[in-house]
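Handing you a structure now.
In this view, the complex is presented without one of its protein chains, the others remaining in place.
In this document, chain identifiers A, B, C, D, E, F and G correspond to the written order of the chains, with residue numbering beginning at 1 in each.
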Amino acid sequence: MPVHLIVNGKAAQVTEPIRLSEFLAMRGLDPDSVVVEYNLAIIPKEDLGKTILKENDRLEILRFVGGG
Amino acid sequence: MPVHLIVNGKAAQVTEPIRLSEFLAMRGLDPDSVVVEYNLAIIPKEDLGKTILKENDRLEILRFVGGG
Amino acid sequence: MPVHLIVNGKAAQVTEPIRLSEFLAMRGLDPDSVVVEYNLAIIPKEDLGKTILKENDRLEILRFVGGG
Amino acid sequence: MPVHLIVNGKAAQVTEPIRLSEFLAMRGLDPDSVVVEYNLAIIPKEDLGKTILKENDRLEILRFVGGG
Amino acid sequence: MSGGGEQMTDELKIGGRDFQSRLLLGTGKLFSDALIPEIVTSSGAQIITVALRRIDFESETENILRHIPRDIQLMPNTSGARNADEAVRIARIARAAGCGNLIKIEVIADNKYLMPDGYETVRATEILAKEGFIVLPYVSPDLMVAKRLVDAGAAAVMPLGAPIGSNRGLKTKELIRILIDEIDLPIIVDAGLGKPSHACEAMEMGADACLVNTAIAGARDPVAMAGAFGKAVQAGREAYLAGPGTESLVAAASSPLTGFLHENSTGAGRSG
Amino acid sequence: MSGGGEQMTDELKIGGRDFQSRLLLGTGKLFSDALIPEIVTSSGAQIITVALRRIDFESETENILRHIPRDIQLMPNTSGARNADEAVRIARIARAAGCGNLIKIEVIADNKYLMPDGYETVRATEILAKEGFIVLPYVSPDLMVAKRLVDAGAAAVMPLGAPIGSNRGLKTKELIRILIDEIDLPIIVDAGLGKPSHACEAMEMGADACLVNTAIAGARDPVAMAGAFGKAVQAGREAYLAGPGTESLVAAASSPLTGFLHENSTGAGRSG
Amino acid sequence: MSGGGEQMTDELKIGGRDFQSRLLLGTGKLFSDALIPEIVTSSGAQIITVALRRIDFESETENILRHIPRDIQLMPNTSGARNADEAVRIARIARAAGCGNLIKIEVIADNKYLMPDGYETVRATEILAKEGFIVLPYVSPDLMVAKRLVDAGAAAVMPLGAPIGSNRGLKTKELIRILIDEIDLPIIVDAGLGKPSHACEAMEMGADACLVNTAIAGARDPVAMAGAFGKAVQAGREAYLAGPGTESLVAAASSPLTGFLHENSTGAGRSG
Partner (left out) sequence: MSGGGEQMTDELKIGGRDFQSRLLLGTGKLFSDALIPEIVTSSGAQIITVALRRIDFESETENILRHIPRDIQLMPNTSGARNADEAVRIARIARAAGCGNLIKIEVIADNKYLMPDGYETVRATEILAKEGFIVLPYVSPDLMVAKRLVDAGAAAVMPLGAPIGSNRGLKTKELIRILIDEIDLPIIVDAGLGKPSHACEAMEMGADACLVNTAIAGARDPVAMAGAFGKAVQAGREAYLAGPGTESLVAAASSPLTGFLHENSTGAGRSG
């Protein structure tokens, strides 16, 4: 059963409840270079494998970029 | 019996309960050229004769001056 | 016999020796609105009719224009 | 017989015709630290001993100082 | 901020009233209030600020109002106020005293540079606008404060050009320019203008008016200086409406570029 | 360099004639010479420059002089001259043409910035002053050149504020200030003034007059801009005579420093 | 704001850490983040700002952090925040991401001039300082806002010199001077500095540091420009500590005033 998510403000879905670390891997993202906010809470790198995505979860996947 | 007042932030007194208009006259002030705040309420010129000073009244007697 | 002139820095000629006033008229110029230098001498308006152009004369015909 | 000189614009005199090098020594000046103009000609250091002061000579004794 | 249009109808609108003059006068520090009528005449000013102070029983001073011509619009200020509440209290007294409902908000808690407090000024503006005052707040030229003043119901925004009384000129030009561009209210440059050329420059940039006090009161001849400011403000306004030409880094001849007597001249310069 | 005195008699003296207006006008680059009468009226100018050029037989152009009101003092310039001799020649032609003996010397050999040649200008001034001309030389603001112009018999010195036609303003203030202080002739700032505030500032510094051309001719509305310059020059002059106050780095209250309602207040600031 | 003292120990103290360099770098708009190490080296900077943004899944972009040398102090900014709450949220994410507790508050709701919102900035500063952040707020140079930031627990105040990215220079000098005089926190001029001379001037006035981004990123050679800014900031700081001489309106000979060969000379000038 598909899981519906809001990722960076847009609708997204995965086919089954997977771990956050798996989601990042699917998107080709290195956990070391992103910051993940999961339902408004920041997830430490070491906990990415413990969190399992469920219906209506909201994800913000962020990165540091150049800024002044 | 003397009446104690605070006039422009300083202690003052009159020997008996008098009218505001009389108080101004005693101080040599023309009612047309001052603004009187009596216990935080502004007293219209025409009411200066109706107000009788009583113990602990607070008066602010003000005037317009040059300002930028 | 043609008369060769230098007018405002350029070669010009007239078919015969004519007066300066006639030359101006041929060019459609009002003597009142121009200044004429004839062989480096300024010709007063009243003398324009007295001066007869001859071979190799140099004319500067000038006018006042806007300037700062 | 005294010799009259103009030294740096002022009258001066020495009791007898002496050498420029002697004159400098009398004034306590190190020949290495001054520049001497003798009757409008600059005297090289090595010639200071060859020049003998005579009546009406004009001397400029100069030095380098701070300047911008 | 202002549009252009026919000069005939180029009026400053404040609180529903039209003013021909774009110079507002402060009356502080004059060596005699008796100069006011002459200063009003020479400057052409139609709006004048006054302050409210406690009577000093020890010294006899006159009422300044008797020197101010009848047809002049009074604009009491709230000087002396250190926060919004004090400013509101002063405004109410001034109105009750019959000075009308125009009020210049001035909230200052800094004694050295007399810099206004934008936050408290917004608060006071909000309260007084609701009570029907025509509120002209004196502020630092800060865009976000100005936007809040718009929301609070201000009738104009009065940014400072330099500290009060410093005569230093239009030192905050960069920020005032932004207010003129972004704020849809009259922008009146207040404080710091020390010479007529400063006021003229503010007007050329598109400011809607200038308020001047110290530069006039501190001149050797205040009446003549008031006249000078009046003309300079008008000059700046007219220049703004006339649409100035552009600047260029190199020269551009003002006399024709054909040479005077040089064949094929591509131009020997000439001036203007 | 002028003193002060009663405004009634505050006139600009050039070559023995008195002028009420301290704004001189250039006439180059106007889109129509027919604007001149209106520009003269709006600006109040009494002295106007014109240039002399070869007739172009191909294009019909009018004589500018017919647009210049009778009572205006003409001041032909020597634009186009690259050296003293050419300037002298132009001056003589202009006088012979009946334009009077006022002449603006302009000797320029630089085509990009149109910077005047001080050395040749001094030479031309010397020759023409001896011939009875009233000579107004246009120069860079160089003190030693100005001193030589005094010796050469100039009637005024006209330093540039910025390159001709650049509209950049009073960029040479520092050097013009020195001329005003040291040269005992009228100092007329010529070239570069782009806005009325620039001219106003020059006058406040003590310049005796300003000559403006491009800033007026290049405005969207030259007549209105001329009026603005006229007022600004007057404002600056009046401010100079009125004796401006001094600048200060900190604030100086313009409303009284006793607080409004604070006991023992040493003063909460207030504005102006 | 800083005192003087031995240059050996002239360090910028921010949040309990000492920095030798007084130039802070922004990293926006570089054509390649790979330039960062060279820019850091040439400039000597020890504090660097970064921003936080959503991943764009469509375009592959690198993590900027891998280009930033280990010993550099990161200072994330809250750009993108339109109010205090958003700024607080970004700050918390940045800290959670391991960037340390230094945070530059930037709250902007104006899209044209990018002017910061002082009111919201004070609010965010208050919240974050309580949570243990070292807060460096970016603001307009307003004294009363700066005083509130002191009360709110800011570690420094960062006033703008001109709008972000405008390269216009130290246009708010007049107001920054007041902050330097009155605020007992490091004053770091941020935004608008377009050339090394602008940063140098800020430091000479007594600013404690400068933050530069656009002027370096937009140069033809950003590495060389970063070096130039590094030297200029140091030069300005050293000049401030060295105690500059005073200005004078007239000249003061730098060579001795006795004439060279003139009897009784009271001095023919000479230069420097």
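Heads up, the rule we're going with is that contacts are C-beta pairs under 8 Å (C-beta built on N, C-alpha and C of every residue); 3 or more make two chains touch, one makes a residue touch a chain.
What you see is a predicted model; the values in this text were computed from it and never measured.
Asker: Could you tell me which displayed chains border the chain that was left out of the figure?
Answerer: A, D, F, G
Asker: From the list G:124, G:164, G:180 or G:209, which touches the chain that is not on show?
Answerer: Missing-chain contact among the listed residues: G:164.
Asker: For subunit F, which residues touch the unseen chain?
Answerer: 109-110, 112-113, 115-119, 140, 142-145, 147-148, 162-163, 168, 171-175, 178, 181-182
Asker: Contacts of subunit D with the missing chain: which residues?
Answerer: Within subunit D, the residues touching the omitted chain are 8-9, 27, 29-30, 32-35, 37, 40, 42, 44, 60-68.
Asker: Considering the whole complex rather than only what is displayed, give the residues of subunit A touching the chain that is not shown.
Answerer: Touching the missing chain: residues 9-10, 60, 65-68.
Note that in this section only the chains that are shown with their structure count from here on.
Asker: Work out which chains are contact partners of both subunit D and subunit F.
Answerer: Of all the chains present, none is in contact with both subunit D and subunit F.
Asker: Which chains sit in contact with both members of the pair subunit C and subunit E?
Answerer: Expected: F.
Asker: Tell me, please, which chain's centre (mean of its C-alpha atoms) is farthest from the centre of subunit F?
Answerer: The most distant chain relative to subunit F turns out to be A.
Asker: Please compute the C-alpha centroid of subunit E, do the same for subunit F, then give the distance between them in whole Å.
Answerer: Here the centre of subunit F sits 29 Å away from the centre of subunit E.
Asker: Would you pick out the residues of subunit C that each touch at least 2 other chains?
Answerer: In subunit C, the residues touching two or more other chains are 9, 60, 65-68.
Asker: Two-or-more-chain contact residues of subunit F, please, as numbers and ranges.
Answerer: Correct list: 26, 28-29, 49, 51-54, 77, 79, 89, 164-165, 191, 211, 213-214, 217, 254-256, 261, 270-272.
Asker: For each chain, which other chains does it touch, given as pairs?
Answerer: Every pair of chains meeting the touch criterion: A-G, B-E, B-F, C-E, C-F, D-G, E-F, E-G.
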